[in-house]
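A single protein chain has been omitted; all remaining protein chains appear in their positions.
Letters A, B and C mark the chains in the order given here, with residues in each chain numbered from 1 onward.
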Amino acid sequence: MGAWYFVFLAYGIVWSAILIYWLTLKRRLARAETELAELCASSEPQANAKT
Amino acid sequence: MHVTVSHLAKAYGALWALRDVSLDLPPGEFVALLGPNGAGKTTLLKLLAGLLSPTAGDIGFDGHKFRYSDTRHRSAIGFLAPGEHLYENLTVRENLIFFTSLYKQYGAVSRIGAVLEEVGLKQRSEEYVATLSSGMKCRLSIAKWKLLDPGMLLLDEPYGVLDGNGVDLLERFLRAQRNKGSVLIMASHHVSRALSLCTRALILHQGRLTFDETRQQPWHSLTRAFGEFMPHGESWNS
Amino acid sequence: MEFLSQAVLLFKKDLLLELRRRESLLTMFFFGTLLLFVFHFSFDLAPDRIAEMAPALLWLAFLFTGTLGLAQLFEGERANHCLEALLLSPMDRGAFFVAKTCFNLVLMVLVEIVIIPLFWILFNLPNWELVPDLFLVTLLGTVGFCVLGTLFAAVTLKARARELLLPLILFPLMVPVILATIRCMEAILRNGELGDALPWLRLLVGFDVIFLTVGVLIFDWVIEF
Partner (left out) sequence: MAKISQISGKRNGYFGALALVSILLGLYWGLVQAPPDAYQGEVQRIMYLHIPSILTAYLSFFLVFVGSCLYLWKREKRDDILAYSAAEIGVLFTALTIIEGSIWGKPTWGVWWTWDARLTLTAILLLIFAGYLMLRSLTEEENRGASSAAVLGIIGFLDIPLIHMSVYWWRTLHQPPSILRPDKAPWENIAWPLLTPLLLNLAAFLLLYFYLLSLRFRLGEVNEEIKALKLSRDF
């Protein structure tokens, strides 16, 4: 159980966790922005039709 | 008390319960709030009572904007929900004593006996509220608000459980309040009773104010506007 | 002074309701004694380890009994929409908070008055003359518990799984009170008086004062719809 083992273990866990969180965050953001774009697109014509 | 409502709106999550309601109610106004179930009547009453925070718009009492944290206006707001807002495990008298001192109406404590006499609960004043029938509880609510004498009284379907002279009692109380200059807003499905008392009628439909007119004797516009919501067969002498 | 008169009015109402229903006090009392028996069976209290075991057990019993009391605290208001009736009235929300805290405090103190001597008898601990000092320290700890407990009982009033959520939120915040009370009681038990545990007592008093004031100030937003 060399000291380097623990160092890499710690670094590995931390950076992989941050990476995973970053990816999920990116995905959630992308999905939300597409939904927003759809909403804007679909509500535009309706808004014009109404006026 | 002069009540002004401007562009009031309330949404629960993604659903609009009330949309852009604006009203101006001078003192002595008696508003009959009509409309089908789920039209937003109770939401409007709760917003006016300060029990719900609006999504948009605001409410003014005598010109001052109503803010939730300041309790100055609260002593003038009345909300009569028949049978509710009473402590079941306290006696009739204890309830009245508690609420009159809570509203700082220490003078009213001496009038409790007389008011109980009026509403016919004199002999039951030492009994627990839980043991009262729903009609009795409604009379107790009337007694409570008779003592507290609010500047604005909101009523949510008060007729539900009252018997004959209970209705007379309620209507005598409402007329007295109106003459004293307080604003009354009553949401009810007993259209004929409500119209016989009111000075103004509002119809709410899906959160929108679709009708707002002061009372006229042959009220044809109301009949037309209200036609579709009427239970077929019932008619009223407007 | 209106604040005080309203607080007293609300407090009297709560007491009256409790005397009528008598459910919180009795359940808390029996739950406390039950915990004592459970502790007695699970720990064989060797006489020499009494000093550091007794405070922990006592304080655990009070913590769980208090949580039981907190779950019942707003029941009176929940029936018949009475909370709406109070929010309608020109009641000072801070006074409502103080009244509820004092009510829960009185319940817990009544339970503690019985539990501590009972604990002494059950575990046949020697030094009886220390019980009053212990009771004083427990009182300070209970004040801290009631202040934050009432605040978060009101906060979680509308949440789902209320009974689970309340202890989950409350106990991490109670760490200073738990540590301070147990250290003070231990010091009293071991050498008769506070001595070196004085900083713990100051921490305890500080905790109570800070969160009582913050609670009164913030309660407006806690209870509002």
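In the analysis below, contacts are C-beta pairs under 8 Å (C-beta built on N, C-alpha and C of every residue); 3 or more make two chains touch, one makes a residue touch a chain.
The structure displayed is predicted, hence computed values, not measured ones.
Though it is not drawn, the left-out chain touches A, B, C in the full complex. One of C:82, C:180 or C:212 touches the chain omitted from the figure, and that residue is C:180.
Contact between chain B and the unshown chain involves residues 11-14, 16, 19-20, 53.
Residues of chain C that touch the chain left out of view are 148, 151-152, 155-156, 158-161, 165, 168-169, 171-173, 175-176, 179-180, 183, 199-200, 203, 206-207, 210-211, 214, 218, 221-222, 224-225.
What chain A contributes to its contact with the hidden chain is residues 1-4, 6-7, 9-11, 13-14, 17-18, 21-22, 25-26, 28-29, 32-33, 35-36, 39-40, 43, 46.
In this section, only the chains that are shown with their structure count from here on.
Between chain A and chain B, the centres computed from C-alpha atoms are 50 Å apart.
Chain C has its Cα centroid 44 Å from the Cα centroid of chain A. Mean C-alpha positions place chain B and chain C at a centre distance of 40 Å.
Taken residue by residue, chain C touches two or more other chains at no position, since every residue touches fewer. Counting only residues that touch two or more partner chains, chain A has none. Of all the residues in chain B, the ones that touch chain C in their complex are 49-53, 68-69, 71-72, 74-75, 77-79, 81, 83-90, 94, 98-99, 101-104, 128. Considering their complex, residues 2, 6, 9-10, 13, 16-17, 20-21, 76, 79-82, 84-92, 220, 224-225 of chain C touch chain B.
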